[in-house]
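Here the complex is missing a single protein chain, while all its other protein chains stay put.
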Amino acid sequence: MGLELFNTFILLLLVVTALAALRVRDLITAAAVFGVYSFLMCLLWAEMGAVDVAFTEATVGAGISTVVLVATIFNLRRKSND
Amino acid sequence: MKWISLIPVVAVGALLLFAATDFPEWGDPKSPASQSPVSSHFINNTGVDTEVPNMVTAVLADYRGFDTMFETVVVFIAGIAVLAILKGSGRRRRGPRTTYKVEAEPDLIVTNTVRLVVPVIQLFAFYVLAHGHVSPGGGFQGGVVMGASFILIALAWDLDHALVRMSLPRCIAIAAAGIIIYAGIGFLSMFLGGEFLDYAELERVLPVSREMARYHAMLGVEIGVGFTVTSIMFALYANLSSEGRLKGGL
Partner (left out) sequence: MFEDGAIINELLIERLNYFIYVVLLLIGLHAMISKRNLIKKLIGMSIFQTSIILFYVSIAVKDEATIPIYKAEHDPHGAASKAAALELNSTDEAKPLYAPAELQPEETQQYANPLPHVLMLTAIVVGVATFGLALALCLRIQQGYGTVEEDELLVKIERSDARYSQSPLAKAINPRRRPARTSRKPRTASKATRVSQKSASSPKSTGATQTKKSAPKTKATQARKKPAPATRKPAVKKSSVRKPANKTTSPKKKGAE
C-alpha cells in the first residue's frame, strides 16, 4: 500500500514538472525543471527495480542532457516568447 | 494554433486510453512480457552460459551484443554530425548579439575543489565500468561519468583548459578506437572459428574456460563502449557551448 502511494505521488509530480518545464518563459529555468523531471524518472525506476536503467537515466538524462541544454541556451536568447 | 492542435492530441489520447484497459495489472507475474520464453531463458541461463551475475549486462553485451555495437555507432555518428554541423560556422553571425558573455575569473574555491574531486570521479568511472558485471553499471554509465568529469573541468576553468587535456582530434580518435575494439573482438571470434561476436571461441587464445571467455570478452566490449561514449559526450559539450569555434564558451 505504501509503495503504491509512493508510485502515485511520484507520477503526479512527474506530470507537474513536465507541465512546468514547458510553461516557464525563461529557458534556463526550463532546463533546470527538465533536470528535476529526469531525476524523478530515475527515482521511479530505481523503486521499480530497474537499477541499470535508473543509473543510466541519472547520468545521461539528468547529467549530460541538462548540461548540454544549458550550454546551448547560453548561446541563444534566454527568454522565449511562449 | 494551440487550440487546433489539441484536437489530434486528444484523439490520440482517447485511442491510447481505450487500449489501456487491455494492459496487464501492475506487477503481474503472469503478464505476457514476463511469461515470454525469451526472458525466462535469459534469467535461467545467464549464470550457466556466462557466469556474470548481472543479467542486464549479460544480455546487453553478450546475448544482444550486435544491438549494442550499433548503438555505439549511433552515438559516434551523432558526435561526428554535431562536429560537421557546427565546425567553422561560428564566424558568420547575422542578427543582433543577444547573448551575454561570461567574463568571470575562475573561482578559487571551485577550482581547488574540482582539482581534488576530478581524479576521484574518474576512478569511480573506471570502477562503474569494470564492476558492471556484478552491480548496476557497465560501459555506458562509466563512459558518461568519465565524460562528465571532463565537462566539470571545462566548467570550473574555461574550455581551453579541458581541450588541452582532451582535444577534439583525440576525442574522435578515441571514439573510433572504441568501435574498433568492439568490432575487433567480434571479428577475432569470427577468425577463431565461431560466428561474429561469439565470445566463447576466445577460449582458444585465452587460457580460460568457455564461460570465462565470455565474461572477459564482455569486459573488453564494455571498455570499447566506454571509450566511445566518454569522448563523444565531451565533444558534444565542447561544440555546443562554444558554437563550433572551440574558443570561449561556458
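Letters are used for the chains, namely A and B, taken in the order the chains are written, and counting of residues starts over at 1 for each.
Basically, a contact is a pair of C-beta atoms (placed from the backbone, for glycine too) under 8 Å apart; a residue touches a chain by one contact, two chains touch by 3 or more.
The structure displayed is predicted, hence computed values, not measured ones.
**Student:** In the whole complex, not just what's shown, which of B:L6, B:V110 or B:V205 touches the removed chain?
**Tutor:** Of the listed residues, the one touching the omitted chain is B:L6.
**Student:** Quickly run down the residues of chain A that touch the omitted chain.
**Tutor:** 7-8, 11-12, 14-15, 18-19, 21-22, 27, 30, 34, 37-38, 41, 44-45, 48-53, 56-57, 60-61, 64-65, 68-69, 72-73, 75-77, 80-82
**Student:** Residue by residue, what part of chain B touches the chain that was omitted?
**Tutor:** Residues of chain B in touch with the missing chain: 1-2, 5-6, 8-10, 12-13, 16-17, 20-21, 23-29, 31, 33-34, 36, 38-40, 42-48, 51-56, 59-60, 64, 67-68, 71, 74-75, 77-79, 81-82, 85-86, 89-90, 92-96, 98, 134-136, 140, 209, 211, 229, 232, 236, 239-240, 243.
The definition used in the following text is that only the chains that are shown with their structure count from here on.
**Student:** Between chain A and chain B, what is the separation of their C-alpha centroids in Å?
**Tutor:** Inter-chain centre distance comes to 19 Å.
**Student:** Report the residues of chain B in contact with chain A in the complex, numbered from low to high.
**Tutor:** 26, 54, 56-57, 98-100, 136-138, 140-141, 144-145, 147-148, 151, 233, 236-237, 240-241, 243, 249-250
**Student:** Considering the complex alone, what residue numbers of chain A touch chain B?
**Tutor:** 4, 51-52, 54-56, 59-60, 63-64, 67-68, 70-72, 74-78
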